[in-house]
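Encoded as structure tokens, here's the structure I'll be asking about.
Here the complex is missing a single protein chain, while all its other protein chains stay put.
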Amino acid sequence: MTSSTQAHPAPIPIEELAQCVQATLQGSSDVLISGLSHLEGATCSDLSFVLKPKFHEVAKSSAAAAFLTAQPIPDDPRPQLICPNPMLALVTLAQKFFVPPFPERGIHPTAVTGHDVRIGPDVSIGPLVTIGDRAQIGSGVTIYAGAHIGENSVIGDDCILYPQVSLLTNCILGHRVILHSGTVIGSDGFGYAQHEGRHHKIPQLGNVVIEDDVEIGANVTVDRATFGSTIIKEGTKIDNQVQIAHNVAIGEHCIIVAQVGIAGSTRLGHHVMIGGQAGLVDHLTIGDQVKIASGAGVTNHVESNHTVGGRPAVAHNTWRKAQVLQYQLPEMRNELRALRKEIESLKQQLPKTS
Amino acid sequence: MTSSTQAHPAPIPIEELAQCVQATLQGSSDVLISGLSHLEGATCSDLSFVLKPKFHEVAKSSAAAAFLTAQPIPDDPRPQLICPNPMLALVTLAQKFFVPPFPERGIHPTAVTGHDVRIGPDVSIGPLVTIGDRAQIGSGVTIYAGAHIGENSVIGDDCILYPQVSLLTNCILGHRVILHSGTVIGSDGFGYAQHEGRHHKIPQLGNVVIEDDVEIGANVTVDRATFGSTIIKEGTKIDNQVQIAHNVAIGEHCIIVAQVGIAGSTRLGHHVMIGGQAGLVDHLTIGDQVKIASGAGVTNHVESNHTVGGRPAVAHNTWRKAQVLQYQLPEMRNELRALRKEIESLKQQLPKTS
Partner (left out) sequence: MTSSTQAHPAPIPIEELAQCVQATLQGSSDVLISGLSHLEGATCSDLSFVLKPKFHEVAKSSAAAAFLTAQPIPDDPRPQLICPNPMLALVTLAQKFFVPPFPERGIHPTAVTGHDVRIGPDVSIGPLVTIGDRAQIGSGVTIYAGAHIGENSVIGDDCILYPQVSLLTNCILGHRVILHSGTVIGSDGFGYAQHEGRHHKIPQLGNVVIEDDVEIGANVTVDRATFGSTIIKEGTKIDNQVQIAHNVAIGEHCIIVAQVGIAGSTRLGHHVMIGGQAGLVDHLTIGDQVKIASGAGVTNHVESNHTVGGRPAVAHNTWRKAQVLQYQLPEMRNELRALRKEIESLKQQLPKTS
């Protein structure tokens, strides 16, 4: 009942794959490949991959027809494509040969387009897509069924918007941005002026700017800025169900895992990595290449190149030690009581001097 | 301003309800029931239910016309339906008599259907539903307004897809699966190959398979596998805003409460229960009938029949004790300081020997 890799129309000679990724082909070149798979799931027409020598044994028992590997698998007669970064080679091969084709180009007749919309060449705009007035859509863009593009928004070239995405008014996407289903870009930031026990909405007049090569998972929310822009910079990748508040700025090439929340006006440097379910309070400055452990609660600025964890987040080593010791609290309490008893006993035993 | 239970067209004799669930009717049979309710909210034409004898007093002050109960409520003249599992009886009665009727059968003229789509008999496909090429839809399926069914996807019999659901390309639903609004099945898994400071997308070529009788709440995300399938097995129930990453396998009859996150390739046995906001890291094996407390952060495998809690998750008892003691840390620190002082004082008092 499980579906394997998207079938390629015709099997591909292993030599063609080797050339594509400039790999050294070791073993027979007389093999045709029709899919990619991990070692356990591979069939006898699949190319599989070995990331570390410790998986050589698993590879040997795999049914795969051939392997991508950095170090040759000893004593295995099957063809091996030797290359320095097998995962990167896998990406190249998958994207060239095995990803499902894009949907048909053109604008579906049921899409609803406002006035003064500009749409580039070679786009695919699916059924029941809605596009607001004055929106601009670059060339090669694919917008799937039911997505919504707000007024005045701008979409660069070769972007992909999956079904049910909402890209709201005035927001801007660079080139090759991918937005997965259910994601909302440009919802109002959460800001109120308190007066006599009531919360008065502060209009959110800014927008969201997402730069080139950003990918955002499903059911993510990115709020528009109060003024100015909420920004996600080039190359950053964001997993599902992440919340990004108004006026946040996320640097280049960050990785933000699922269910993270980043509060208002917090700024991240480049190459920051945030583990799942972590939370960052507002108005923080997080440096470059910072790593934040999953589940952390960050309440202070973090300098570049630091790793933090815990709630509240502290230096990684401090957190790890405390995390282990929390479960020794009962023993520590018992030891405290034992020491108290011994001291009282010692006091009794002391010569009654003075 | 609150709406009570869906009105049944005609009140139902209490005897008919008793027969339906094979309950013993105690007291008058001369009562007509027009709705179900909990004890506090019941009106004088509602049947209510008592799950434990400790609620007998609340029942007596309830306005309900009659009760479902395992043990008779003493000294109450109203009719009582005595049955071993009142909650199960309630489910049976609600589903037979009180749930709102399904929407009209047929395919709404505004639904957009691709080519080579196969649709079974007795379906209801609402307005503005989009169905991709080659999708297969079983008999008795209900798809509400605006849902999207991707290419090549398969939907078994009697499934219900609420408004704005996205069931993406190649994904498979068994029979009687329920997907609530805003849920995304088949978004891309979160995987990248790192190379020279950039993240290169690993195409996600697998799918999602959801077996019979699974129910998934609103705004849930289930990522497709990199290769192979992300699987949710028979009878499992998932609450709102849960995140399930690529290649996760969830066993039969699990309960996963709201806002849980499960990272890539983690495998759960059957009858696992996970409390709200818990997180599980990737590549774990969680045994059968494991219980994970709400808010837990699971970073290690868990054997069958164990209960774990805390961040990082440990055996339930270890966690509970440490959880209480964390708040005695100030007293423990003070006691440490007091002991230090006493020891220094003892040292002074020791006879100056040696």
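Per-chain numbering from 1; labels A and B assigned in written order.
Methods note: contacts are C-beta pairs under 8 Å (C-beta built on N, C-alpha and C of every residue); 3 or more make two chains touch, one makes a residue touch a chain.
Given the structure is predicted, the values throughout are model-derived calculations rather than measurements.
**Q** In the complete assembly, which of A:Ser62, A:Ser166, A:Thr236 or A:Ser294 touches the absent chain?
**A** From the options A:Ser62, A:Ser166, A:Thr236 or A:Ser294, the contact with the absent chain belongs to A:Ser166.
**Q** Touch as defined at the start, partner being the missing chain; which of A:Gln80, A:Ser124, A:Gln241 or A:Thr307 qualifies?
**A** Checking each option in A:Gln80, A:Ser124, A:Gln241 or A:Thr307, the one touching the absent chain turns out to be A:Gln241.
**Q** Of A:Ala65, A:Val209 or A:Cys254, which residue touches the hidden chain?
**A** Per the contact definition at the top, the residue touching the missing chain is A:Val209.
**Q** Would you write out the residues of chain B that touch the absent chain, in ascending order?
**A** Contacting residues on chain B, toward the hidden partner: 1-6, 35-38, 41, 85, 87-88, 90-91, 94-95, 98-100, 108, 110, 126-128, 144-146, 162-164, 178, 180-182, 213, 215, 217-219, 235, 237, 239-241, 253, 255, 257-259, 271, 276-277, 294-295, 311, 323, 326-327, 329-330, 332-333, 336, 339-340, 343, 346-347, 350-351, 353-354.
**Q** If you put the missing chain back, which residues of chain A would it touch?
**A** Looking at chain A, the ones touching the missing chain are residues 112, 128, 130, 132, 146, 148, 150, 152, 164, 166, 168-170, 172, 182, 184, 187-188, 190, 192-193, 195, 197-203, 205-207, 209, 219, 221, 223, 226-229, 231, 241, 243, 245, 259, 261, 263, 277, 279, 281, 297, 310-312, 314, 318-319, 321-322, 325-326, 328-329, 332, 335-336, 339, 342-343, 346, 349-351.
Keep in mind that, in the parts below, only the chains that are shown with their structure count from here on.
**Q** Between chain A and chain B, what distance separates the C-alpha centroids? Give it in angstrom.
**A** About 25 Å separates the centre of chain A from that of chain B.
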